[in-house]
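With one protein chain removed, the remaining protein chains of the complex are shown where they sit.
Right, chain A next:
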């Protein structure tokens, strides 16, 4: 085993992450403008931007899902209890005592178990909840006659707003956790350059040096 700097986040993954981040910020801003929480943008413009940003994000996610499935990256998110408790314990106590993070990322497992579980929850529940409710909301006129007189739309709207709050909370925690390593920059840079320090097995090291030379630094 040896620590090497390798490409942990490929070009598409980084493009996906930052585009998604931009779109989510736009959606949060315009969404809360539509909801009437703030008045920094006129309603009609907010609806327009919100709709196009949402459609763009969904398109991005169609590609992202395809990418997860075809590259096998989805395996990074398979939940595991292996090492989950020490990580949780670290954030609750150890971090205050200056302990080291108990998790070492590997080439096959770039997220710690708690992180992977959070992302899985985000991808399997929160994102689908906001898209599904958003699409139902957007295309309400196509099904409104089926539920005439009910308060279905209100239900959809409430689900959408709950999901939005949950995503906002996720973002706050996500950004905060970037500060918990040696430095904020050290946590952010891998998502910019793609490179991160990973404990490689000999086989992995040999494979990368032989076949993916551009993905490993000498």
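The definition used in the following text is that a contact is a pair of C-beta atoms (placed from the backbone, for glycine too) under 8 Å apart; a residue touches a chain by one contact, two chains touch by 3 or more; residues count from 1.
Everything below uses one rule, namely that contacts and distances are computed from a predicted model.
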Of the options "Transport permease protein", "Cobyrinic acid a,c-diamide synthase", "SigE family RNA polymerase sigma factor" or "Cytochrome C", which is the UniProt protein name for the chain that has been left out of view? "Cytochrome C"
Residue touching the undisplayed chain, where the options are A:26, A:161 or A:191: A:161
Please pick, from A:10, A:51 or A:106, the residue that touches the omitted chain in the full complex. A:51
Touching the absent chain in the whole complex: find that residue among A:2, A:22 or A:151. A:151
Could you please point out the chain A residues that touch the chain left off the display? 34-37, 42-44, 47-48, 51-52, 95-98, 140-141, 144-145, 148-151, 153-154, 157-158, 161-162, 164-165, 168-169, 172-173, 176, 179-180
